[in-house]
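The other protein chains are all here in position, but one chain of the complex has been omitted.
Letters A, B, C, D and E name the chains as they come in the text, with residue numbers starting at 1 for each one.
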Amino acid sequence: MKAKVGIDERGLRHDGRRPDEMRPVSMRVGVLANASGSAMVEFGKTKVLAAVYGPREPTQRFMVLPEKAILRVRYHMAPFSTAERKNPAPSRREVELSKVIREALEDVIITSEYPRTVIDVFVEVLQADGGTRAAGITAASLALADAGLPMKALVGSVAVGKISGTLVLDVDETEDSAGEADMPVAAAPDLGLITLFQLNGVLTEEEVNRGLSMALKAIEQLVAMQKSVLRQSYEVVEE
Amino acid sequence: MKAKVGIDERGLRHDGRRPDEMRPVSMRVGVLANASGSAMVEFGKTKVLAAVYGPREPTQRFMVLPEKAILRVRYHMAPFSTAERKNPAPSRREVELSKVIREALEDVIITSEYPRTVIDVFVEVLQADGGTRAAGITAASLALADAGLPMKALVGSVAVGKISGTLVLDVDETEDSAGEADMPVAAAPDLGLITLFQLNGVLTEEEVNRGLSMALKAIEQLVAMQKSVLRQSYEVVEE
Amino acid sequence: MKAKVGIDERGLRHDGRRPDEMRPVSMRVGVLANASGSAMVEFGKTKVLAAVYGPREPTQRFMVLPEKAILRVRYHMAPFSTAERKNPAPSRREVELSKVIREALEDVIITSEYPRTVIDVFVEVLQADGGTRAAGITAASLALADAGLPMKALVGSVAVGKISGTLVLDVDETEDSAGEADMPVAAAPDLGLITLFQLNGVLTEEEVNRGLSMALKAIEQLVAMQKSVLRQSYEVVEE
Amino acid sequence: MSVTPFKLPVVPALKRQSYLNLYKRGVREDGRSIRAPRQLEIKVGVLEKAEGSALVRLGNTQVLAGVKVEATSPFKDTPNQGVLVVHAENVPLASPMFEPGPPDENAIELARVIDRSLREVRAVDLEALVLRPGEKVWNVWVDVYVLDHDGNLFDASMLATMAALLSTELPDFEELETGEVVVKRGTKGRRLKVDHSVVTVTTAKVGNYIIVDPNFEEEVISDYRLVLSFDENLRIVGAQKTGSGGMRAEELQEAIKVSKEASQIYFKALEQVRGGGK
Amino acid sequence: MSVTPFKLPVVPALKRQSYLNLYKRGVREDGRSIRAPRQLEIKVGVLEKAEGSALVRLGNTQVLAGVKVEATSPFKDTPNQGVLVVHAENVPLASPMFEPGPPDENAIELARVIDRSLREVRAVDLEALVLRPGEKVWNVWVDVYVLDHDGNLFDASMLATMAALLSTELPDFEELETGEVVVKRGTKGRRLKVDHSVVTVTTAKVGNYIIVDPNFEEEVISDYRLVLSFDENLRIVGAQKTGSGGMRAEELQEAIKVSKEASQIYFKALEQVRGGGK
Partner (left out) sequence: MSVTPFKLPVVPALKRQSYLNLYKRGVREDGRSIRAPRQLEIKVGVLEKAEGSALVRLGNTQVLAGVKVEATSPFKDTPNQGVLVVHAENVPLASPMFEPGPPDENAIELARVIDRSLREVRAVDLEALVLRPGEKVWNVWVDVYVLDHDGNLFDASMLATMAALLSTELPDFEELETGEVVVKRGTKGRRLKVDHSVVTVTTAKVGNYIIVDPNFEEEVISDYRLVLSFDENLRIVGAQKTGSGGMRAEELQEAIKVSKEASQIYFKALEQVRGGGK
């Protein structure tokens, strides 16, 4: 089975992509009427919706900080998003991913402008085909901008994998389950900062560095796309 | 099996009742010492106990409204009330029934007299033989009156079913599981208002209207009985 | 199997102890850096760790008393403490034991000195070989003293069992599962007060009284040992 | 416990009055009649990996329904029937009032009303869901996911449920020697057998008016809502009054007539799904 | 976590003193002796559909116990024994202090003390509950439902449990070819075999007095309560000190004597149930 999803004689992947090629990416903002900001991001078949509410008063009064807004993030998978129906109760994986996604976004939001409030970010995976956290961070960053929250920079995210010994960009589910490593990265290129970094699998030091470069290059393009989508949306609004 | 519980050649039901005949109804108030008000109502073998506490301070401080009392209702089945032991954790059915029972009672209580307080209504099904929500609403309304809470009117409730094509009043469990439709109704006859209306099953428009008339007629009798029971209880107290 | 764990011809128990002999007891205080007070107590292979935090502000603001501190106690077994792995969620047994341990300690702490605060006692069973609640109370009392909380007296605890008709002190797990009765006792000898008393099993009135005497005598020795351990710990601190 | 809602937004009296003034003229803020539902759009097959899916927009309300199937053991009392389960979640991104956590009473009521309406009329042929009689059947999960809540979740969710079921294709499967059933995800075996179309029509009582398909603000100012379920023969296959205001018997009669009419728009939309699906 | 009760009502000092003044004369507010339980009434068979049931009134305290049985697999280490489970709930209608939700520490303690007392003396013959050795046994559920709490839930609940068990009739059942057991609800096969009678007697220490069967206010002002379980031979088959006050050794001795005496009233009541039940 690994042979099938590896790199073929032409150097291409199971779906015809080059190793450093992302799946088709789609981004839309302002897709929900109620939310302060929202975005839908697709990486191939992976579809993720993000919505932002706030700054608003916390539901529990003690959950505030005197000098800045608190960020709350929920990463959640729809029951129909996976091959076998997912129980809607939060899994341990969803708990961990909510945490690392929150940390990937927290420092780019200028939360000091809204002390004693809460900013909620809801990330819903509608279809999971690999790279859901990366698409989710990309969507959440867009939704925060769409909500008009002051941000130091936009954040994009992508995962680098290793398949049959080759580093590849934006692994899909088929590749992920057959691959040797999965290294999700999120970054704010305008700040030169990596805001999420994880590795599941085995890599050498050299591979980590090379993989990181691949990811950062792709993230620059994602952020450029985010900016263009936001610009269009502002123009629509201004018209 | 349906034949057995249908209507026989004399036009009678499996337990000898006519289609528009309720099971023997029993009502008692003031059956509990601690509660502000309480009532026990039996429709045949269905036995339901209701208790009211309040108006009192809410356990959670934020759970108040500035202009009126909040009503909290719990419909709950005792583990021994059903054929197979019922798990005491609230089922989805109990959650829904708590909601519709609350809504069936809410507008007859003059909650504006008790702002910033909570009124609790606990409905416990001790034995379930069909019609538990109807008996429960009838008991809860009595318990509210027994608690001396100001009410616009009393509420009674009964379900109409359809068995072998015939509309019948106050279906028991045997009829319910074999029947084609179950339509619970609650009403405050003195106000001319229906406060609960549900239909589970298939009926024509004409049957809905006819069934509703059957139910409203029976509810008038139930409310008359409620009044008589309350009157007796006041007299006892005054003596 | 009962024969094996009974009393042999020399009058000794399965591990060579006399009926009124405890297992080797070990006590240490100040074993944790973060806690206000802490203690580790071993009765043979039974190992229990206790820690005290507070007096401190309650996490929930309403959980206070105006005239004294509130005591919160959690008795909990580590998943690896038992033969079959224990689910870490609190069992009904752990809920009951938390209650009786709290009640065994509550009145010896002079809680009136700290109104509107909470004192937390965490008892963790690291290895369970019978007598965990007794070792836990003994450890908790030490940890409270180690935290410098004002106490009327120290509390020690031990269980008396009945094996093949003989009353025995400090039953281990093997004896407990084969025995006819288990009677845990906690007491503050300096006050002449029994603070925990339970019986699981069948005893005559005479046996209860005789068993209680056995337990109280042993508890006197446990409390003497507690005092000596605390004295040494103070001396270390003062040096 | 069910608790009086104490966090609903307040609709200013002036706004309420402007709504009523419009109703008097038979129309709504967005120009439609008091008897007409909002703009309706149904897209099916919006998810490639689910066995069935549909996205419904009813005005600004958006509901996504996804269907997943799994091989399971039948219930003991119905050994030769598959299982249909409807589950609804008020995902917190859909409304400032929704909070993360297990379904609350509103989501549970929503799912149960949909479930009952389908069940009573046998909308899905459960007998056609048997893999091995008495032992293995399909469990069909419909997950209703409210994405944007601008009122009338019942109608939008029922339409999404029906459209997702109509678009559902059952995967192939393989029986192992051990008797276990392995589902071949991604394959398309045959269509789910949907024998009846069911819709709900929700009316709300606001002031003295009975209006069809209330938006969120209209729900807030309404006395009660009445959810009526119909099959394609216009039999009433379910009903639920929701909200604490009292209803007069004649209001029920009027609501039935009004709802029957409005149901035609919903049925037409489902017909298009059914037609376009094959 | 167990937390110091911080919501108990406050009994005024004057009220407390008036209780103590009465105790000095050996009596209680309602005229009974400090050594006597309140008026006791036991009704069995109050529920037609449960396998067994009993309603106990002890003064104003009311406890309902219901017995349900189901066919289940035995525990691995006791393949030839049925299962007896006692579960208690402090239903919120019984007291302003009870809240909806899973059993708290008091309800759990209550159920466990009853359960242990029955278990140790083998009150119910578990060997007589085998349907098919090693494979199917009766699981007997006793659900203790506190309806009105005016103190001494232990004694009232134990009496309700015993009376409900004594009134229990096991239903008939049928074995299917598949080995499954179908319970024929509503039938009455044979009586549950109850070999021993067990009662608890609760005393409370108030001031310098040991009083039997405290009401709720007496519980609140007591230092501690002592629950002693006895079988019909007056062996002590369980004990539980509850409440945080310390107990002197001689108080235990006195409590045992006092409780043995008082137990006779409870045993007599159970004898009547046993007699009347047959």
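Here are a few things to note about the model shown:
Just so it is clear, contacts are C-beta pairs under 8 Å (C-beta built on N, C-alpha and C of every residue); 3 or more make two chains touch, one makes a residue touch a chain.
Owing to the predicted nature of the structure, the values given are computational and were not obtained by experimental measurement.
In the full complex, the hidden chain is touched by subunit C at residues 32-35, 38, 45, 47, 49-51, 53, 56, 59, 74, 76, 78-85, 88-89, 120, 122, 124, 126-129.
Residues 63-65, 70-74, 92-93, 95-96, 98-104, 106-107, 111, 120, 181, 183, 187-188, 191-205, 208-209, 212-213, 216 are the ones on subunit A that touch the missing chain.
The rule is short, and it goes like this: only the chains that are shown with their structure count from here on.
For the pair subunit B and subunit E, there is no chain touching both partners. Averaged C-alpha coordinates put the centre of subunit A at 58 Å from the centre of subunit E. Per-chain Cα centroids separate subunit A from subunit C by 51 Å.
Under the contact definition stated at the top, the residues of subunit D that touch 2 or more other chains are 1.
If you draw each protein chain as a dot and join the dots that touch, you get a simple line with two loose ends.
Two chains count as a pair here when they touch; such pairs are A-D, B-D, B-E, C-E.
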